[in-house]
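Note that this complex is displayed minus one protein chain, with the remaining chains in position.
Let's look at chain A:
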Amino acid sequence: MKQEQIDQYSRALFSALRSQSAIDPLTQSEPDMTIEDAYEISLGLMNLRIAEGEKVIGKKIGVTSKAVQNMLNVHQPDFGYLTDQMVYANGETLPVSTQMIAPRAEGEIAFVLKRDLAGPGITNAAVIAATECVMPCFEIVDSRIRDWKIAIQDTVADNASCGFFVLGDRAVSPRLVDLSTCGMVVEKNGQIISTGAGAAALGSPLNCVAWLANTLGRYGMTLKAGEVILSGSLVPLEPVSAGDYMRVDIGGIGSASVRFA
């Protein structure tokens, strides 16, 4: 795709984000769009946000579960950018009715890095060595594409459908938890709606972070010390609306909660 078209789609997504009005899938008008094109659009979108004062503080990894990979017919994850304007405090109220289009909550494990991770060649062990702590996390994803009718290119261009995120009440060294088997319990309005375990994300959340470091490394990008990395959902996505209260508990790590208004 030409730079001109890429810029045009970045602006369309930016405007959809700011006005909370969804647009048609980009792949509908651009059936030949590649995943590389989509990442260019995503970067353009992020630059528009940065120009308005947002600051990138990390990355998110998406499309990490077999179910979502099969749905999108891809066999690799994707990533988006996290900014300082996407964070809500644990237990805080997130105004979904004025800020989001079709929000869905995902329970995840967040990594906070203490050292840079520059791929290729990043192993699980390197991820553990570079991680300050892991934390329980809710990611509230949203799609600026109408009715979530996304192909992989659509979600990549739309910053991996990222919305907001909430970090939980505890931070634990990754040396103290088996991240592949730790269990996750998600409650909505006091009722358990799903359970999962670390292995739901590419076999282990460590694999997800290693994938991201190695993928970015090919483009000369580095995961930086201090960055927050959301490693991918361990449970099915749950639609949420104003009035809902959600809580996630992760074995050996802690819990996080969020209210929606």
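Observations
What we mean here is this: a contact is a pair of C-beta atoms (placed from the backbone, for glycine too) under 8 Å apart; a residue touches a chain by one contact, two chains touch by 3 or more; residues count from 1.
Operating definition for what follows: contacts and distances are computed from a predicted model.
Per its UniProt record, the hidden chain corresponds to "2-oxo-3-hexenedioate decarboxylase" from the list "Sn-glycerol-3-phosphate import ATP-binding protein UgpC", "ABC transporter, permease", "2-oxo-3-hexenedioate decarboxylase" or "Formate hydrogenlyase".
When the omitted chain is restored, the residue from A:Asn47, A:Thr181, A:Thr222 or A:Ser241 that touches it is A:Thr181. Across the entire complex, the residue among A:Pro31, A:Gly121 or A:Gly203 in touch with the chain not shown is A:Gly203.
For the options A:Ile192, A:Ala225 or A:Ala261, the residue in contact with the chain missing from this view is A:Ile192.
What chain A contributes to its contact with the hidden chain is residues 178, 180-185, 192, 195-200, 203, 234, 249-252.
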